[in-house]
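All protein chains but one are shown in place.
Order of writing sets the labels: A and B. Residues in every chain begin at 1.
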Amino acid sequence: MRQAFTDMVIPTNGQGMIDITVQVARWLDDQGIASGLLTIFCQHTSASLLIQENAAPAARRDVERYFARIAPESRDYEHDDEGPDDMPAHLRTALTSVHLSIPVRQGAMTLGTWQGIYLFEHRRQLHRRTLTLHLIGE
Amino acid sequence: MRQAFTDMVIPTNGQGMIDITVQVARWLDDQGIASGLLTIFCQHTSASLLIQENAAPAARRDVERYFARIAPESRDYEHDDEGPDDMPAHLRTALTSVHLSIPVRQGAMTLGTWQGIYLFEHRRQLHRRTLTLHLIGE
Partner (left out) sequence: MRQAFTDMVIPTNGQGMIDITVQVARWLDDQGIASGLLTIFCQHTSASLLIQENAAPAARRDVERYFARIAPESRDYEHDDEGPDDMPAHLRTALTSVHLSIPVRQGAMTLGTWQGIYLFEHRRQLHRRTLTLHLIGE
């Protein structure tokens, strides 16, 4: 049994979901671990991780609009000194998650046919987001 | 240290929470791994996993009604070609989760007294849902 780690830096360009499935799969391919557990951990409180529909761009846009609606920028927040998109970003992160656990079998993640892995950026400005990937297995 | 995997197929019959605690515990019992980490991963984007109250059916129904209310079928979604329950199913999945991590100690999951493991089906039609279970430990 052994472990592998990496930090994956994802540049983001405003709010929205960024498909990172291929990038994660490529790193996994290079580790030579055929079966195990992959953890993806997002080191931020205003960007999160999501497994969602990978086929329909309209579904992705509906997800983005939904989170913009249930944690809106238009409300009054006590914590507003970092801009109107800051507090909603924390709330959207809380409603989703900053970590994913995905089994690895026969050299691949056990994702379903329609599942993609997304980094969900909740801030408007340019950011560089760091994800820590951890793999344990053999 | 070793690993075990299985795919568990759960037939679903419309929207609602299905208690899978016993089924998961039975598989765990058969693996002969007394201490470790169990991961349950749902291979879908319109069904999810939840740990919730295992005693009161009324609590379960309140949870179901709540998610029907905050991600309602009655709204206009851009992605609607798979029926009015499709996009809300993706949103309810995003608000909950598709993976659970549960420690295993002395041969059992470290669930609290009132915790049950649920597959949360968000679609109206019959489905067969695949969960991948991964166990690492000794």
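Everything that follows uses one rule, which is that a contact is a pair of C-beta atoms (placed from the backbone, for glycine too) under 8 Å apart; a residue touches a chain by one contact, two chains touch by 3 or more.
A quick note: this is a predicted structure, and the numbers were derived from the prediction, not measured.
J.: Looking at B:4, B:100 or B:133, which residue reaches the missing chain?
T.: Considering the complete complex, B:100 is the one touching the chain left out.
J.: Looking at B:6, B:23 or B:52, which residue reaches the missing chain?
T.: Candidates B:6, B:23 or B:52; residue touching the omitted chain: B:52.
J.: Which candidate, B:6, B:21 or B:115, sits in contact with the chain we can't see?
T.: B:115
J.: Using the document's contact rule, name the residues of chain A that touch the chain not shown here.
T.: 1-3, 5, 37, 39, 41-45, 70-71, 77-79, 87, 90-91, 93-95, 97-99, 101, 130, 132, 134, 136
J.: Quickly run down the residues of chain B that touch the omitted chain.
T.: Per the touch rule, chain B residues meeting the hidden chain are 1, 35-37, 50-53, 56, 58-59, 61-63, 65-67, 70, 95-97, 100-103, 105, 110-115, 136-138.
The rule is short, and it goes like this: only the chains that are shown with their structure count from here on.
J.: Please report how far chain A has to rotate so that its Cα atoms sit on those of chain B, a copy of the same sequence, as a value between 0 and 180° in steps of 5.
T.: So the copies are related by a turn of 120 degrees.
J.: Using mean CA coordinates as chain centres, what's the gap between chain A and chain B in Å?
T.: Computed value for the inter-centroid distance: 20 Å.
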